[in-house]
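Structure below; questions to follow.
Complex shown without one protein chain; remaining protein chains in place.
Chain naming follows the written order as A, B and C, and within any one chain the residues start at number 1.
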């Protein structure tokens, strides 16, 4: 059997590029096309000079319908509002699609339209989209034609809180997620706020009480809880290229000890290759997951306030985007989910 | 009248050095002595080469009793547990003391001893120590002989939350402070965790549910609330030299709008030179306060969860340590509190 | 006598803003106007939030002729090609001008036009412009109406090499300057190359063998040598906000020992407040001059190749731009040259 033919639509953003890097080392995949609105016609290795000697592909236009005819899978890494137009049932009949953008993550069209401020055009395919958080929805992903790859903050936040919510251990009215992201999370664009001199050596919160990853986290945690959850999510821009740290707070319903919670985490994650539960007293740092698919999770109980503080760390471009997309692809094509992803985090870098 | 004669005990830590920098530009102060355990006998400008051409002082031993005989004020910037031994009533009869360390901040000797793990030897003088958070205890500071200069995290956290607590607007059982500090907060010491390659490009929480600034914040907010408060405080090591950002969360007691809270903040801070209340929708970033005495505060109401998210930013070495010590000195000596501190933050740096 | 009235034309670039910061703390100056093409009409403190509480000025249009009527000095911090049009003899009859841009630095109009690719419109006033490298041309500056403030790289490079060239100790055909600058040197502009993720954690050379500071360095060193010098100048973009380090290489004409060269440096610089000659074996680092007007210089002799390696460090925005402009202003107005500039470098920051 030949290699899986893959196209990357939106290949010149940071996520698209990271995806290309991972797929280049994937033993079962051949990247056939890299598309770009901004750089159509240019050599990919002139746009990203780290690809010099790696690929001779030129950037092409991103016609999803057309790409679906010659590829086995299409990865879409575009700003929201575009994929919902181009991913049709016609496309899905020919080719699997993994949308790394936001268009198919929110099940409720109205919630999507409220938070994203655009109309959703893909209501039909939205129904069949599987939310591709592999450690939770892995089984559904295996049979999906369309996977909505989770957001970076959401991946980290949901996985950190999931066992606690699922087991009903915390007061779901008390959840606060204070998240910190590296600057690649803002994408590759011209913006004085992400210019070196403005964000280097400084930290700030942004989109306070209004970030679009909020309803996505709420959707998944509500599903786990079996009831509607509203929570606070505050993202921070941190002076580093990569990494997300999510510090999550919640009141415990009853007095609980560390061992009890530890068992709950183990129940859900002990068999998950890419989730690493840290030992008591050890907390994640983004340094230990960079360039890798790993999610590091540690937690503490604050007895004084009867609360749990659970902390997760991921590489926003890998587990938070491109890597998880590949993990999803592996599941969709019947490969071991770690194929092409089984690497140690690179450190120090 | 001559200049105020000042000695810096522990002048070769980052705080001591920053204090020397500020005092060098202070029109009413002359630094007479810089003491150091590690560098006794060495030229100060060989230890800190930025002081080349600024001072010819050599580092001396730090005998507080002796220094009190020839100085008007002694600043102590030492690890905890030392000042409580050396600051005696005999010293205070001759000379004012501003302790930048932790020894005189906690009013309750037992609380101090529990969190710091050492015996407190200065119970007698502890009683008269004034907690030097200038914007709150400024009047008491004016008459103090001994000022306990607040911690860096505590300064930022307390000032950000104070009006809300004082006015009884928030549920005091729901307070969470998620704080981020630059690496200078860890001091100048050999530690693999603060070596460049280990903390550069990475963020992590540390001392989760156990940081010593917790009881200090609780003491002051309890005082404001008129009742005992327990809260969650989580510090994070952020890859930047300077700055603290405190993201503070609390449930509102009742539905409240932005304008109402804005007026409360203005009630307490409108006349405070170094507190800047940001406009609605603007949140602090540490970049805008570096090298300055300013505290920037912004907040938002999250209607979905009926909570307030209040955010404060300071320079940990200035308002969080050396600058506030000078502000306290100004008050103690009857000077305008901004003398030597009225400078714009330096940016980008 | 009242304060010196000063206008800053081009106040919303990094240099203009740094100038405002320095002038704010200058005891003899009042800033009357800050002009900006991009932000006309906006509050200055909305453009630079570190100026919140510092100034209420709004940005205005930059009519130099008009500003000359109500000010004692105009600082111009604009891209090249503009000042040469707006600085006229009519302006200079009313008001002193310090141009921080490049328009009046190169004495030879043709050399300017070749390297800058634009016509020079101010030939008449060009003749009277004094090259404001204070430590070398300080006496001429005192009587100047128009000062051309030197470039950042040039200030550092010329001062590092000047004594060696002036005394004829080095082979002037062998001079190589390998310079490293922080990213503020590129100014405040939208450019993918200076976005955080692209230049953070990376170093590169740029404008190899073609940077416009080359003829400026050559002009001044040729003047010192009394003969025409051509040299190699290579700038590098370094992942830090501020600072320039110039590593300068030249063959020694004869075998020379350290002490001999040390005396030569002392001859020219021992009485210069802002030049610090480091001890043998100590070399500059940009950390020790940040936020200050100091120039640190150290050197070594490489006996194996009979060469000298002389290294200089400055803060590019202070001694390399705004600070030196103030130093020039001090000289032009008969003040002590260090007024408003006598501060220690801020560290660590």
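Keep in mind that, in the parts below, contacts are C-beta pairs under 8 Å (C-beta built on N, C-alpha and C of every residue); 3 or more make two chains touch, one makes a residue touch a chain.
Keep in mind that this is a model prediction, so the values were computed, not measured.
**Q** Considering the whole complex, which of C:40, C:70, C:89 or C:202 touches the chain not shown?
**A** Selected residue, touching the omitted chain: C:202.
**Q** Which residue, C:126, C:217 or C:231, contacts the hidden chain when the whole complex is considered?
**A** Only one listed residue reaches the unshown chain, and that is C:231.
**Q** Which of B:194, B:210, B:306 or B:339 sits in contact with the chain that's absent?
**A** The missing chain is touched by B:194.
**Q** Touching the absent chain: which residues on chain C qualify?
**A** Chain C touches the chain not shown through residues 173-174, 176, 178, 180, 182, 197-206, 208-209, 230-232, 234, 236, 238-243, 245, 247, 249, 283-287, 290, 300-302, 304-305, 307, 309, 311, 313, 348-349.
**Q** List every residue of chain B that touches the chain not included in the displayed model.
**A** Given the touch definition above, chain B has residues 14, 183-184, 188, 190-192, 194-197, 199-201, 239-241, 349 touching the missing chain.
**Q** Which parts of chain A face the unshown chain closely enough to count as touching?
**A** 14, 17-18, 20-21, 24-25, 48-54, 184, 201, 241-242, 273, 276, 278, 282, 285, 287-292, 294, 296, 342-349
Heads up, the rule we're going with is that only the chains that are shown with their structure count from here on.
**Q** Can you check how far apart chain A and chain C are, centre to centre, with Cα atoms defining each centre and the answer in Å?
**A** Chain A and chain C have C-alpha centres separated by 46 Å.
**Q** Distance between chain A and chain B based on Cα centroids, please, to the nearest Å.
**A** 39
**Q** List, in ascending order, every residue of chain A touching at least 2 other chains.
**A** 197, 199-201, 239-241, 349
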